[in-house]
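Shown here: the complex without one of its protein chains, the others still in place.
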Amino acid sequence: MTNASEVLSSVQSALPGAVLDSRVESDRRLWATIDPSKIEEVCKHLSDKLNFDHYTGAAGVDWIARKEMEVVEIMTSHGSHQVVAMLKVKTPRDNPSVKSLANLYWNANWYEREIWEMFGISFEGHPGLYPLLLGDELVGVWPWRKDFKGYPDLTTGERAVERPTAAGYTEFVISPTPAEIEAGTVPKDRPKYPTFREREEKELKSDSEMILHMGPQHAMLPGPFLLDILVEGERVHRAFLDMGYIHKGIEKIMENRSWLQGLTYTDRMCYVASLSNNECYCGAVERILGLEVPERAQYIRVILEELSRIQSHLIGTGEFLTLIAGVGYAPWNFMIIDRESVISLIESVTGARLTHTFVRFGGVRNDLPEGFSEKCRSSLKYIESRTKEYIELFEQDPIYHMRMEDVGALSAETAKRVGISGPPLRAAGVAYDMRKEDPILVYPELDFKVATGKKGDCADRVDVRLKEMLESIHIIDQCLDRIPSGPIMAETKVPKKIPAGEAYYRVEDPRGEMGMYVISDGGDKPYRVKVRGPVYATLQTLPPLLEGVYIADVVAIAGSMDGCPSEADR
Amino acid sequence: MLKRKMLKNWGWPLKVARGIEVTRLYPEVMMELPAAERGIHELDATTCIGCGSCARICPNSCIEMVPCRYGNPLKNKKMQFPQIDYGRCMFCGLCVDECPAECLKMGKKVTMAGWERQDIVRGPEKIAVKKFSEKEVAALEAEAKRIAAEKAAAKKAAAKEGAKKPGAAAAAGGANNKAAKKKTAPAGEGSPEATEKPSEKTAEVPAAAKEAKAEAKTKEGGAT
Partner (left out) sequence: MDGIIETISMFASSEPALYYLIIGIIGAAVLASVINIGAMYVVWLEVKLLGDFSARYGPNRVGGRWGLLQIVADAIKLFTKEDTIPEKADKPVYVWAVLVACIAVMLVAAAIPFGALYIDGKDYPLVVANMDISAFYVEAALSLMAIGTFMAGYGSNNKYSLLGAFRGIARMISYEVPMGVCVISVAVMAHSLNLAEIAQNQTLWYAFAQPIGFAVFLVALITDLGRIPFDQSEAEEELICGYNTEYAGIRWGLLFFQEYNVMLLGSFILALLFLGGWSGPIIPVPILSIISPLIWMLMKVVIILWFLIWTRSALLRLRIDQVTDVGWKVLLPLSIVNLAWAVAVGSYFA
């Protein structure tokens, strides 16, 4: 098995002078600063020779004190080894520009677009640097830079002025006040590129094609994102996807809240599975502090995270079934009834049904109440029998097979290349689960299998989720047997100012691989928090997957990916 | 093809129909909430020390410390208590975790309504479940005043004693000033004690009686 120091020595010997600075944090984490001109060769070496075939993400950091900006590329592997390489590329702050990796790795496209629109770092060689999360009129303000002074308040209704456009529609425009222009917070000239609609309409080739809007407001979507499909009759020729409708700027907000206050914001990224988000954040901070979590707290965390996974899969699958079956569909109601018992269990421990704010630095907030073990086991036995019934039901349903078999199939190679993770990747046959790849808490001591599918189509994705629920029930059973008594918080008090350092922590969110990159500069607020969410890659994959299918299949595919746009947009 | 295998599908609605309806009969029957539920806050005004940690930690700045009559002036010097704006509160519970006196808790009440935004800003009178009555507050205030008066008197006496001694020491020389001051300080402490003791003794008995009465009253208040 490769480990981080072997990777480092291999890169240093193959490309001398490329690695300017390095730090081996552990067997599985390698931090290296790379010469900006050699980043492409380093990445090629990593992916060709050392099996780093998963480009996980990229983060931009603004080191205003050092007058430079940094792009951190995160490379991992799909199961060949467990090393995570964090490659930093520095660029001067006056004219930041970095070589783009979008031609090497298909899924680097969106990460680089986001860094460009938020920090102003331009990527040479990128196929199309258009804004992703921000609206067209906000490009040029570079909001996540440290010296950003704020933007005109776009929510003021009285300032909106109606204006007819050339196409005959009316649009509402808010002009900045003279004070805002003087303060320098309004970009004077926008870079010249076509807007989203203009880019879409360029693709219309004939009169029989039309652009159908499935979003941002649509009955099918679990959250707002713009999905426009270019249809001819009932066949989809191309799909366009735009995000950012629920962008709350959580990463920037967290730079202005103390460490403990920031925890409440992680809850609200993916609110259906907020415990995994909490865990990711607290785990990263605990890595920076070097804090050991007591064993009972670890077991409680694992139990609650698996319960959260069960209820997230129940609602994800159930909601998806209403998309293809109408609201009166009976098994959907049963799934919600089951979910209710799981949510009540979680509520009895954390006190809230949805946004838990439960995991704390060094432990958990509350202990398990009395009688939790018995209630949990009886509920889980019931859910287990019902989940097996669901699996059987979908196995024998011919209409289900007609709708879901061979629809939206992703081969293992494509799935690995586009960077998705979680149930869609596992349905394609790749057994990649963070609980085995990057084990945290007590997962190494527990015995569970990773559920995989065969063809990667919609039916397999639903199947993988249901099987994962059964595995989670098995994990919770083991935890309830083994949980020791003891303290639920670490003894050393967490200081108000976390010492300087950085950490990258990964968890298995119900939707895939979630990672948080936290940088502390010794203050009482985080310096930078970057969230690598699983749904980001899922949404990026959606447009090419939707080419050539029927409109009804668009619903089946987009729904079976179980995306939560709130997490992608942060 | 379509017809043979689908009997299981038709069985599901019947299965659900056989079970009991799960609709919650709100508002006639309210939900059973667990003990750990994070609902509307419950403040124990008798133990709140007015430190403001809850206001500082709140991520949404919902908590403001406002003056209120019903607390303990001995513990809460500025007599300030949390006022929570429930229009902004997200029930995260960080204020409860930060409270050093463990007087702010979250209860099981989860419903609240008002006609305007001001109606759901709840001050300490509304969220306090334990507070002192007027008489008890008056008694505690009197107690506080008495202690403050005693302290002021003690300070005055110490200043007077200190004023007498430094007069002689200054004549002795500046170099001995510090030593003299040091001497006078313990001397000052000693003499006010000496002077205070008789006054304390005379004051103590009625004070003790008052204290006993006040305590009995608070005990009653707590019991009711």
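For clarity, chains are labelled A and B in written order, and residue numbers in each chain start from 1.
Going forward, a residue touches a chain if its C-beta (ideal position, glycine included) is under 8 Å from a C-beta of that chain, and two chains touch if they have at least 3 such contacts.
Treat the numbers as computed from the prediction; the structure is a model and nothing was measured.
**Student:** Among A:403, A:436 or A:525, which residue is in touch with the absent chain?
**Tutor:** A:403
**Student:** From the list A:17, A:164, A:326 or A:371, pick the residue that touches the absent chain.
**Tutor:** Candidates A:17, A:164, A:326 or A:371; residue touching the omitted chain: A:326.
**Student:** Hey, which of A:64, A:212, A:354 or A:500 is the one touching the hidden chain?
**Tutor:** Once the missing chain is taken into account, the touching residue is A:212.
**Student:** Tell me which of A:234, A:292, A:491 or A:524 is the one touching the absent chain.
**Tutor:** Hidden-chain contact among the options goes to A:234.
**Student:** Pick out the residues on subunit B that sit against the missing chain.
**Tutor:** These residues of subunit B touch the chain that is not shown: 1-3, 6, 9-10, 12-14, 16-17, 19-23.
**Student:** In the full complex, which bits of subunit A touch the chain not displayed? Write them out.
**Tutor:** 210, 212-214, 218-220, 234, 321-330, 333-334, 337, 397, 399-400, 402-403, 550-555
Throughout what follows, only the chains that are shown with their structure count from here on.
**Student:** If you average the CA atoms of subunit A and of subunit B, how far apart do the two points sit, in angstrom?
**Tutor:** 42
**Student:** Under the stated contact criterion, what part of subunit A meets subunit B in this complex?
**Tutor:** It is residues 257-258, 260-265, 267, 330-331, 333-334, 337, 340, 344, 347-352, 355, 357, 360, 365-366, 369, 392-393, 396-399 of subunit A that touch subunit B.
**Student:** Can you list the residues on subunit B that touch subunit A in the complex?
**Tutor:** Per the touch definition, subunit B meets subunit A at residues 1-2, 5-6, 8-9, 12-13, 15-16, 22, 33-38, 57-59, 90-94, 97, 106.
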